[in-house]
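As C-alpha cells, the structure follows; a few thoughts come after it.
Removed: one protein chain of the complex. Kept in place: all other protein chains.
Lettered A, B and C in written order, each chain numbered from 1.
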Amino acid sequence: MLRIAQFGAGRIGAIHADNVARRPDVELAYVVDVNAEAAAALAARHGAQVSDVATALADKSVGAVIIASSTDTHADLIEAAARAGKAVFCEKPVDLSIARCDQCLATVKATGVAVAMGFNRRYDPTFRSLRERLVAGEIGRLEILSITSRDPAPPPVSYIKVSGGLFRDMMIHDFDMARWLLGEEPVEIYAAAAVNVDPAIGEAGDVDTATVSMKTASGKLAIINNSRRATYGYDQRVEAFGSKGMLQAGNHTATQVVHAGANGVSSDKPLDFFLQRYVAAYQAELDDFVNMVIEGREPLATVADGRAALLLADAALTSLREGRAVRL
Amino acid sequence: MLRIAQFGAGRIGAIHADNVARRPDVELAYVVDVNAEAAAALAARHGAQVSDVATALADKSVGAVIIASSTDTHADLIEAAARAGKAVFCEKPVDLSIARCDQCLATVKATGVAVAMGFNRRYDPTFRSLRERLVAGEIGRLEILSITSRDPAPPPVSYIKVSGGLFRDMMIHDFDMARWLLGEEPVEIYAAAAVNVDPAIGEAGDVDTATVSMKTASGKLAIINNSRRATYGYDQRVEAFGSKGMLQAGNHTATQVVHAGANGVSSDKPLDFFLQRYVAAYQAELDDFVNMVIEGREPLATVADGRAALLLADAALTSLREGRAVRL
Amino acid sequence: MLRIAQFGAGRIGAIHADNVARRPDVELAYVVDVNAEAAAALAARHGAQVSDVATALADKSVGAVIIASSTDTHADLIEAAARAGKAVFCEKPVDLSIARCDQCLATVKATGVAVAMGFNRRYDPTFRSLRERLVAGEIGRLEILSITSRDPAPPPVSYIKVSGGLFRDMMIHDFDMARWLLGEEPVEIYAAAAVNVDPAIGEAGDVDTATVSMKTASGKLAIINNSRRATYGYDQRVEAFGSKGMLQAGNHTATQVVHAGANGVSSDKPLDFFLQRYVAAYQAELDDFVNMVIEGREPLATVADGRAALLLADAALTSLREGRAVRL
Partner (left out) sequence: MLRIAQFGAGRIGAIHADNVARRPDVELAYVVDVNAEAAAALAARHGAQVSDVATALADKSVGAVIIASSTDTHADLIEAAARAGKAVFCEKPVDLSIARCDQCLATVKATGVAVAMGFNRRYDPTFRSLRERLVAGEIGRLEILSITSRDPAPPPVSYIKVSGGLFRDMMIHDFDMARWLLGEEPVEIYAAAAVNVDPAIGEAGDVDTATVSMKTASGKLAIINNSRRATYGYDQRVEAFGSKGMLQAGNHTATQVVHAGANGVSSDKPLDFFLQRYVAAYQAELDDFVNMVIEGREPLATVADGRAALLLADAALTSLREGRAVRL
C-alpha cells in the first residue's frame, strides 16, 4: 500500500485525490492546505488526516507526495519532499524563474529522487496515440508541427497578474507538447501577440492572443497559436505533418449526436474546459505516477522538462518584447 | 447509506459492483453467485460478504438488490426480492417467456416495489441526448426511425442455444430503443433474416443477420438491422428522421486521431464492444437506480418495458417463421 | 460526328442537350417537343432544328435519340426509334405498366438496337465508387444493404396523381440501386408506408413516407426508406455492410466550410435536389451513352433493368395494399 501526502486541496488537488481513491493499492494519508476548510473537506472525503508539511514529510510510511498547491510553493515543496526521500508528483510549473528551476533541479538530482511533472496532455488518449503513431513512423519524419490551444474564457485578471503571463502560464503546455513531439530542441523562436480579448489583460501587462514559430536544428518547423477565449469551447488540437503523411488530433465532444435541419448539419462543440477534456488524462497521469513509484520507473515528464518548457516561454516573451527572433 | 445485495458476480456483475463502489452513499453488503470463486473475489474486492439469496433478502438493512445472474433466474429473483420489499435492478430480460413475464409483473405490482430493468442504452450519453432533443421537438414529429446494431463477433454457439435467439437476445435492445424513441407501440411488424456469419448458428436454429420493419398506428415507421459480426467493431447507431429534420447518433471511438496518407484519410473504428462503448451508460444506470431508491422515483425502464420488448421479439420470430407481417 | 435527335425539351431535356453540347464529337440535330416554345429555345441554344418525331427518325444521318419527354410517351418512342435503327437513351421509367414494358422489351430485342435507361444514380461518382469497391471485394460478401432516399419537398399533387405513386415514381431509383448493388434479384418484399407529409397526397391515393424490406435467395437483406420531404435537403445515402466491413456513400455539399460557435459545430447541409447533386452523374451518363454508341458497348442500364425495377415497385404496392409480404 503506497501512502501519499497531498499538498493543495483546490480544484486540481481534488481531482488527484479522487484518482488516488480509485486505486486499491494507494492510500491518501495526509492533506495539507493553507485553506483549513478545503483541507478538512478533502481529507474527510477520503479518510485522510489534515496535517502540515513537516509532519507529512516526517512520516516514514509516506512514500510519495502530490504537489497541487500554488505555483510559488512548488520549488520549495519539491526540494523538501526530495530531501525527505519521497517520490514527487508536481503540477506544472516548477517555478516561474529559470534560476529557481536550476536550483531545484540540482537538489533533486543530488537526492536521486524521482520527480514527475504534471504535464497532463501527455496522458490524453488522443495526444498519446498521436505520439505513439508518430514514433512508430506512420508519417515518416516530422516536418511541420502545428498546435492550436484556446481556452473557453480568460481567467480573472487578478490571476493573470500573478500567472507569469500567457507564455509561462498557458502556452507552457504547448511548449511541452512541442518538445515531446519534435523529439528535438528548438534553436530559434519568434512570437507575435496581441490583446484582442480584454483590454484589462493588456493593462495587466499581458497578452491574450499569441502565435509562436519555432525551428529545430534539423529543420523541423513548429507553429503554436493561443487564445484566452474561444466561444465554442476548449480547443485543443495538434497536427503533425511528415514525409509520409499527416496525423491530426481533434477535439473531444460529449456526445456523437448530429442534427440536420434547414440551417445545416451540426454536431457538439468541443468539451468545455480542461476538467472535462482531460478526465482520462488525469486518471492516466496519476496511475502512471503510482506505477512509476511502485515499479521504480522514470517519470514521463521530469523537472528538466519543466525547465526546458519555461526556457521556451521566456524566449517567446523576449521575442515579443524586443520584436525579433531569439536564438536558443 | 444504502446497502445492496448483488446476485451474479460475472462480467456484468463486476461492472455494477464497481459502480456501486464509486459512490460514498452506497455499500455492497452481499455477493451471491453459484460460482463460489467469482463471488469470493468480487466480495473481497469491495469488502462485501459472500452469502446466499435467502440470507441476503432476510437482512432488513439491505435496501436494494442488483440481479446480474443468468437469465433463467431473473423472474424468480425479482419476485423474491419484491416480496422481501427490496428495490430491484435487474439485467434484461425479465424472462424469455411472455407468460412468466406477466406473472412476474403481477407479483411486482402486488408488492408495490420499484423494479428497474437494465436497458443500458437508454443511459448512453449519445442516445440519451438524441432522445432529449427529439422530445424537445428539434426534428418536429418523428416519421422514420432507423436503428443499426451490430456486434463485433458472435457469441459461442453454446450461448446462442440458450439465448432465446437473435430477436430475444440481441434485437431486444433495439426493440426497447424503438419503443422508447417512437413514444408509441408498433402495430405491425415484419422480419427478414439469414445465416450469413456462421452455419453453426443456423444449425442451432437461430439466425445471425436480420432486418425488422415496424409501423405504428399514427404512421411512424421503424427499421432495425442486426448482424452478429462487424469487422470494424461494435456498431451502434440510431437515426431519427422527422418533419423538421434529422438526429443521428453515431459511434464512439477511443481517440480523435486522424491519419492522412497515400491511401486515404482514416480515423479510429468504433469502440470494441458494449463493455467499452457503454462504460458511461453503466455508471449512469447504476447512479439512476440508486437515486431512484433514495428519492423514491420511477425507474427509467420497468418490467412492463421488458415485457413489451419481448413481445416484439416474439412477433418478429413469428413473422420470420411464417413469412408474413404480424399485427400486434 | 454522332448526330442526335432529342425528344423532350423540359428541365431534364435541357441538361442532356447541354451535356451533348460539351462534346466536340456529338451534334444535336433535332429537338422535338409538344411545347413549341421550349423546343425552339433549346434548339436555338444549340444550333439544332425544331422538328417532329417522324422527320427526326427518318433522317439517316441521325445515329441516336434521347428520350426525355413525359413518361407516357417513353415506350412508344423507344419502339419507334428502335425500329428506325437508332440507339436510344431513355429517361426512366420505360412505362408504368409491366405489360407495356414487356412488349417494348420484345420490340427492342427484335431490332437488336441498344437502349440505355437513364438511371442517373449509377453514374454518380460516389455511388459508382461504392459499387466498384464492393465488386472489388473491399467488404467481402454483401449482407445488409441500406438505402436512404429523401426528397427535399414533395412535387405538386397534380404530378403525384399521374406519377404512378411513390414506389413507381420515386423508390424506383432505389429499387434499381438495390438490384445493381445486390447483384441478385430479391425473392421477398415487404412495404410499410404512411401519409406524414401532406394529407392531399393521401387523398390522391398515394403515400409520402415508406420503408421497404427485401431479401434475396442467398440471404442478402435490403432496407429502403423514402420520404417526400427532408428539411435539410436532398438526402441520398447508401450503406453496404458485408462480411469484411462496410462501405457508406454520404451526401454531397456545396462547400467544405465548418463553423464553430457557442451553439455547436455546423457544416453545409446536403445539396438541394437532383439537379445539384447529380450534375456529374448526368454528364457521365451522357458520355457513357455516346461512348456506348460509338464503341458498340452494352448500356449500363437496360430496358430489362427498367422492367425489373418496376416489378419491385408493383410488388411493394401489393404488399402495402394487402398488408403482407410478397414473394417474387
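In this text, a residue touches a chain if its C-beta (ideal position, glycine included) is under 8 Å from a C-beta of that chain, and two chains touch if they have at least 3 such contacts.
All values derive from a computational prediction rather than experimental measurement.
Within the full complex, the chain left out of the display contacts the shown chains A, B, C.
Interface note: of A:43, A:77, A:246 or A:293, the residue touching the hidden chain in the full complex is A:246.
In the complete complex, the residue from A:231, A:263 or A:291 that touches the missing chain is A:231.
From the set A:18, A:102 or A:188, the residue in touch with the chain omitted from the display is A:188, counting the whole complex. Screening C:35, C:129 or C:291 against the full complex identifies C:129 as the residue touching the chain left out. Considering A:146, A:163 or A:283, the position touching the chain not shown turns out to be A:146 (whole complex). On the side of subunit B, touch with the chain left out of the figure occurs at residues 231-232, 235, 260-270. Hidden from this view is one chain, which touches subunit C at 24, 45, 125-126, 129-130, 133, 138-139, 244-252, 254-262. Interface with the hidden chain, as seen from subunit A, comprises residues 141, 143-144, 146, 148, 150, 188, 190, 192-197, 209-215, 219-223, 225, 227, 229-232, 235, 241, 243-246, 323-325, 327.
Here is the rule we use: only the chains that are shown with their structure count from here on.
Centre-to-centre separation between subunit A and subunit B, using Cα means, comes to 40 Å. One inter-chain figure worth recording: subunit A and subunit C are separated by 58 Å, centre to centre, where each centre is the mean of the chain's CA atoms.
For subunit B, the set of residues touching two or more other chains reads 244-246.
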